[in-house]
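With one protein chain held back, the other chains of the complex are shown just where they sit.
Chains here go by letter, A and B, matching the order in which they are written, and residues are numbered from 1 within each.
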Amino acid sequence: MTGSSPVMTICAVLFLALAPAAHAVSNPSELMADPKQEARAEAIGHQLRCLVCQNESVEESEADLARDLRKIIRSRVLTGDSNEEIIAWMTARYGDFVRLRPPFNTLTAALWGAPVIALLVGGGAVVLARRRRNPAPTPLSDEERRRLADLLKS
Amino acid sequence: MIPELGHFALALAVALATAQAVIPIWGAQGRDPRLMGAAPALALGQLIALAASYGALVWSAVTDDFTVLNIVENSNTLKPLIYKITGTWGNHEGSILLWCLILALCGGAVATFGRNLPSALRARVIGVLGFVSAGFLMYALTESNPFLRVWPPPLDGQDMNPLLQDPGLAIHPPVLYAGYVGFAIPFAFAIAALLEGRVDAAWGRWVRPWTLASWCMLTGGIALGSWWAYYELGWGGYWFWDPVENASLLPWLTGTALLHSAIVVEKREALKTWTILLAIGTFSLSLSGTFLVRSGILNSVHSFANDPARGVFILGLLALVIGGSLLLFAFRAPVLSPSGLFAPISREGALVLNNIFLCSIAAVVLTGTTYPLFADLLFGVKISVGPPYFQSTVLPLAAPVFLAMTVAPLLPWKRARLGPALVRLWWAALAALVVGVIAALGLRRGLPALAFAASAWLIVGAFAELVERTRLFRVSLRTSLSRLAGQPLSVWGSSIAHAGMGVTIAGIAGMSLAVSTIVAVKPGTTVKLAGYDFTLESLHNETGPNYNSRVADIAVSRDGKVLLTMHPSRRAFTTQTTTVTDAAIHTNGLADIYTVLGEERDGEAVLRLHYNPLAPWIWLGALVMAVGGSLSLADRRLRVGAPAKRSLAVPA
Partner (left out) sequence: MIDRTIKRRLVLLSPLAIAAAGGVGFWAMLGRMRDGTFDPRGVPSMLIGKKLPEFSLPGQPPGAGFSSADVLAAGRPVLINFFASWCVPCVIEAPLLMRLHAANTPIWGIAYKDKPDATAAFLKRTGDPYARIARDEPGRVAIDFGVYGVPESYLVDRTGIVRWRWAGPLSEDVVAQQLDPLLRKFA
């Protein structure tokens, strides 16, 4: 996960927690011995786009290239590379396009900020509409205030 | 001969649609009752012509008429009859013709069932539908003609993609298109209202049944597509946030907002501008989705044959329809009479919040889907936006909606206090708490537990309104029951629909707990998963009409007792030479057992076994939502909410 902020980590956790486990019909000999490592490898695989069947992740695709990339991921998990390092290795060869989770940088700021921006625009529109409908009354002038005081006294 | 007739009927439909676009609106602008009265006849005429045209295409497919290019490219003598018929909409040209047919059906429906509408409104609505029809029919006739001939005819066709030869194909496109295209009617109502310069309670009441019907179909269509992907594609997933999937979700989100907004227009004559904009926006999103999928711009496994030339025509059509309607909106919206007032905390206020959140989710999905395209176009940078993005951004926005869904129906109109409404939901909160705690302790995973809690909150809380209206436990049980019987269908409808959402959430949460295993085994071996024993008994070959398959027989047993045998297979199609895995799924309503046969090597077969808890609930929930919507639709009040017959004589 791009370890920039806690928000990103939460988002990553959100994804992993609710993602259904989907796999290509791969060879069981591909699986790692340690289930925890296998789970980590699968999680990484789910974050990478298969470049051949571009609508599946590396984990789900049956393409040869996806199989090769899955092998590479597992061998690197075995040698102890961190998630960031493995994804960086992939990105060095295939670019940001291979990441299903776009990085957070100046280009994608508007992308990741979209929820907040949308809410602000929506909320702003509502506030503007209400203000237009219920304009604040113009404050009273001194003359009017004296008249009001007189009326109230009597 | 028949294809020529079909072709001619198509051209006739173009002419009728053009007439349908021009004459009634001219009549309405000039208040000419005869021109306005021509609207229903023109709409029905177009429908008949187009039905004949589509019938000709189906006939060509069924009779294996290989002089028709479309049939050559997509059909085959060996293809089963059902797929010959339903395959007519499994390709680009046929699906456009289906699109137009459904649009014509919409026009016909307004002509037939809209007799209680004021004639000017009905004329304008049919006119706008005719305008959109004319555009798409013109496209079908010129750029995307299914009746192109080929001579000499080949001996056999090229067959359809085997993945599409499936019962799911029979239903998913028509239902989905009915949803997509159905929103043309609220769109037409919105344009008619802008032309007339009036949006009132009556308009809100008239627009609602059409919006409901389209929404039900779209819900069903999306659910069918997701279910089809689940059982057909063989990897056990059901939603990939694929651009084409997103393209169907967008109108659903704004359509849901529209549905609720229209209620406010009807009940309180408020939120007029927003409702009109939503009606325009929903159909615009439908249209844009159609464009993006067929133009080749969207990188998707669903995309039809990509052809940028096709894209230009549709883009022009979109510019006309969407640009024109938004321009009309900008200039005519101020003419609409000012809306009713309401306090921020009130049912209207809650529905405004609902609008904001649903539209924000739609904005996020739209941004995510189109961002890579614009980043590439403007900056030459290639990025990818996949499920991780959507799940991180949509879930936090959806959570407040789920929370508020049960509270809002309990708030009175105009001005309310949150306290009493929340108090009435105490038992829903309790249910949520209990479910959440049990789930958290049992599963040891936070997010699924939260999802289950939200699901309980929704399902139990959805019936709060009914409980309130029948004064359950506050008066005698008999009185409550008699009150229950007297409740209008729309109250039942909304409660059931909201509960359906809860069911779907439970399904999604359950699927996230799915377990699976991949093994390579010889016949006779047993594998254990989720408390079941899977024994590969044998492997054998089978032949189908246009394929050969290798089938595995897997006995599923528990505690030594065999429960059932499952037969996943791999099919090799003879014409298109592709291999398709056919997963075997068994459900008991609460969980799915999902088995897939992989490749065989050295006498061992690769098997993938899944246990998916609550998976059926994902689509069951969608069905419940659609049922709820249909119940609301059946409410007599919606259909009888028109002025008395005698005032129809006066042009509106």
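The rule is simple: contacts are C-beta pairs under 8 Å (C-beta built on N, C-alpha and C of every residue); 3 or more make two chains touch, one makes a residue touch a chain.
Keep in mind that this is a model prediction, so the values were computed, not measured.
Colleague: Based on the whole complex, identify which of B:37, B:55 or B:296 touches the chain you can't see.
Modeller: The missing chain is touched by B:296.
Colleague: Can you work out which residue in B:62, B:333, B:484 or B:530 touches the chain that's missing from view?
Modeller: The one listed residue touching the chain not shown is B:333.
Colleague: Can you tell me which of B:44, B:277 or B:624 touches the chain that was removed from the display?
Modeller: With B:44, B:277 or B:624 as choices, the missing chain is touched by B:277.
Colleague: Under the stated touch rule, tell me which residues of chain B contact the chain that is not displayed.
Modeller: Missing-chain contacts on chain B: residues 273, 277, 280-281, 284, 288, 291-292, 295-299, 308-309, 311-312, 315, 318-319, 322-323, 326-327, 329-331, 333-334, 370, 372-374, 376-377, 382.
Colleague: To test your reading of the contact rule: which positions on chain A touch the chain that is missing from view?
Modeller: Residues in contact with the chain left out: 51-52, 54, 64-65, 68-69, 72, 91-95, 97-98, 125, 128, 132.
Just so it is clear, only the chains that are shown with their structure count from here on.
Colleague: Residue numbers of chain B touching chain A in their complex, please.
Modeller: 234-238, 240, 242, 273, 299-301, 338-339, 341, 344, 352, 355-357, 359-360, 363-364, 367-368, 371, 375, 379, 381-389, 391-393, 395-397, 445-448, 451, 508-509, 511-512, 514-516, 518-520, 581, 596-599, 606, 608, 610, 612
Colleague: In their complex, what parts of chain A are in touch with chain B?
Modeller: On the chain A side, the touching residues are 11-15, 17-29, 31, 46-47, 49, 53-57, 60, 95-103, 107-108, 110-112, 114-115, 117-119, 121-123, 126, 129-130, 133-134.
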